[in-house]
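Can you read through this structure? Questions will come right after.
Only one protein chain is missing; all other protein chains are in place.
Just so it is clear, A, B and C label the chains in written order, and each chain counts residues from 1 on its own.
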Amino acid sequence: MAVETTHMRKFLNEPARVVKESLAGLAAAHPDLVRYDAAAQIIVRRDAPRKGKVALISGGGSGHEPLHGGFVGLGMLDAACPGEVFTSPVPAQMLAATKAVDGGAGVVHIVKNYTGDVLNFKLAAEDAADEGIKVTSVVIDDDVAVQDSLYTAGRRGVGATVLAEKIAGAAAEGGAELAKVTDIVKRVNDRARSFGVALSSCVPPASGKPIFDLPEGQIELGIGIHGEPGRKRATLGHAAEIVDVMVEAVISDLKPRSGAKVLAFVNGMGGTPLLELYLLYGEVDKKLRAAGVEPARNLVGSYITSLEMAGASLTVLELDEELSKLWDAPVHTPALRWGA
Amino acid sequence: MAVETTHMRKFLNEPARVVKESLAGLAAAHPDLVRYDAAAQIIVRRDAPRKGKVALISGGGSGHEPLHGGFVGLGMLDAACPGEVFTSPVPAQMLAATKAVDGGAGVVHIVKNYTGDVLNFKLAAEDAADEGIKVTSVVIDDDVAVQDSLYTAGRRGVGATVLAEKIAGAAAEGGAELAKVTDIVKRVNDRARSFGVALSSCVPPASGKPIFDLPEGQIELGIGIHGEPGRKRATLGHAAEIVDVMVEAVISDLKPRSGAKVLAFVNGMGGTPLLELYLLYGEVDKKLRAAGVEPARNLVGSYITSLEMAGASLTVLELDEELSKLWDAPVHTPALRWGA
Amino acid sequence: MDAATIATWMHGIDVVMREEKDHLVQLDAAIGDGDHGTNMTRGFEAVVQALNADSSSPPGKLLILAGRTLVGTVGGASGPLWGSALRSGGRVLGDQPTFEGMQLVEVLAAALASVKDLGTASLGDKTMVDALEPAVETLRARLSGGASVADALGDAGDAAEAGMRSTIPLQARKGRASYLGERSIGHQDPGATSTALIIRALQRAVAQAS
Partner (left out) sequence: MDAATIATWMHGIDVVMREEKDHLVQLDAAIGDGDHGTNMTRGFEAVVQALNADSSSPPGKLLILAGRTLVGTVGGASGPLWGSALRSGGRVLGDQPTFEGMQLVEVLAAALASVKDLGTASLGDKTMVDALEPAVETLRARLSGGASVADALGDAGDAAEAGMRSTIPLQARKGRASYLGERSIGHQDPGATSTALIIRALQRAVAQAS
């Protein structure tokens, strides 16, 4: 075991305990915002449940930090259920989270579209309904790299998840009721599209080995957030060319109104430094304007990651006045904070 | 040139233009906070100069993002002078920044203790004095991995730089005068100590090659932020053991009062994901308490980095009421934001 | 066949999953996220523990307990799929203390139906269904034709392995591998692989029982 541990460039004790120990650290760093229920393996907003407030929970495999635990707090999530690294949590976690945050106004489950997440959340929602809690579920599927079809698993949920959690979280904080909050999550998902690229594989702590082998000078186009290879491998070109591919993929699918205000979210996959993310944002900003939309809001940083993968994704959300206002509303979580 | 570019896992156009393009992207993403003076290669607070306010500038080689450009804004820096990657900026940048932000109340230069930074800032301060601007300089040297001695270059400036910029920035924002702001920077430096470790080398864009070769399962102890190897190479152990080394190194040198409130800053070097940083924070929190101090404030994230290096540093600052209050004061910059 | 058969089966799965863990991880790394071996190992380790603590329940209840344990410990896609499968299979047996060959068919058929219902995958989508469905059909056909349970399970195991190999040239339409589009072609599905192992473990458990 010790030998396996040492064959990684990671700060770990027992690989099997990495998620639990990281969650404990998160709660130790932010006791004013969250608490960690170790038995249920969930992160819960400190003052949950809030009577009369619609609650939002999300969850999925770990390895995407700060998603989701780092987004628990004022104006965003009420709880997060982190599974093992890249593995969906189990229904018991989701049920525990749902019960911990329900203030009587209902609970929205924000579910990324992966078979595991969808199935486990489905079982949990059934259990919650059995216990008399009103639950709605919205599946996020914004990844244009995956072809959408009735006969397949459909598109993955990626960057839009962060935006939906922030925006719907603001609606819930503002007193919107269950149907309205649910609708906001759906609207964000409807009006957002993403595309990601990788310059390296990541190394899951359990195996200690890269998932795929990507030689230097190569790039994976159309990756998700679980270290899976992309749709296509290509030669690594200039950042400007890569951004061309990303913007084209996202915009051609989103088809925003000409002149639309958009939120441009340049996300790092965990191992790409801010120096490069801002360089990418510069290209994205120019290209979106050239494509006839206005990047009226932006978010640049590593918010939905794939362990230490080198790579980035672009998410574009078409805004309207309501979504813009909710985006601007105060948020205070470990990873996202403004106005509070 | 194109061939060299592709031999890296980086988003770049021309390697020689990476700093300029990243700064342009930063300004495009945060036009409400900063502007980029491309001719002088400096990032300036949008509303600078502010009449009567003491101004703070800092700078140094690039590759440490968000330091320093990401810390320009309300309650922190008034300007940043980024050099090429890992190379001190030139005096002309520092002079331009000093002139751009001077509101008549004087300018504080926050200088990390590297020969290049110190010498270039020295020449710039002489030039500024020639132009009649009141300039004070404080050299930050908090890295306990380096032995301090009159006959050597002394200790490096690392994590304390971020804390000094935040805390002194709050003092300046609150109307403190030049001597007071200068004194606050010195106090933070006096009461802060840091120690860093690396699990991988980084790859400077200009050369496209790792600076040193660190086999898996090995760790560099006592590294700085320029990709230089550490004082010692050791076998990678458990995170808990590494934190033992860091806490012991920092606390034995800082010698805080028993029961002192401290700020614990767990910093990622760029390629270490938040999952691991929070795991480290959990260990740090426990060990500081065991060492008889109280981590009353904390900061966890990648704030002073070494490109995509996998690694982390710990900075501990002994707080008093004034420093705590200044830490808590509103800050609104691209990378650090609260209360505003 | 009785409760002991089920317990032996589950033990057998636990052992073989640990043996094949790295292989399953590799298969999943190629077209998924590299955790299938870890998921199945974690799940069946927990199943064995749960069953060890229960020495009195009838076989149907043991299957339900095993399914519930999988749902509660695995996560991922395979957890709810195999978890629901074993629960559905267990319900077929009610409280009866023993069961015969044709009832075993109904157990596995219910398991298959549950997987297809929850996961909405059909034959040819490159999932565990591609191993499980031929196994169930072969078992039913051979038993109806008069074969012994042992022989029929041997053929079911062969069918499962053939189904497992049949996934190699397929383009995935369900699960993570579907994200790869054409790049999923040429790789064997990890879930179909572990399914074949599960059927082989059943064959061995029944052989031991008789």
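Criterion: a residue touches a chain if its C-beta (ideal position, glycine included) is under 8 Å from a C-beta of that chain, and two chains touch if they have at least 3 such contacts.
None of these values were measured; they are calculated from a predicted model.
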{"item": "Chains shown that the absent chain touches, full complex", "value": "B"}
{"item": "Omitted-chain contact residue, chosen from B:22, B:58 or B:87", "value": "B:87"}
{"item": "Selected from B:8, B:128 or B:146 as touching the chain missing from the view", "value": "B:146"}
{"item": "Candidate in contact with the missing chain, chosen from B:10, B:109, B:187 or B:226", "value": "B:226"}
{"item": "Which residue of B:184, B:211 or B:280 touches the chain not shown here", "value": "B:211"}
{"item": "Interface with the undisplayed chain - residues on subunit B", "value": "61, 83-92, 114-116, 119-120, 122-123, 143, 145-147, 151-153, 156, 204, 206-207, 209, 211-212, 224, 226-229, 231-232"}
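In the analysis below, only the chains that are shown with their structure count from here on.
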{"item": "Chain separated most widely from subunit A, comparing mean CA positions", "value": "C"}
{"item": "Cα-centroid distance, subunit B relative to subunit C, in whole angstrom", "value": "55"}
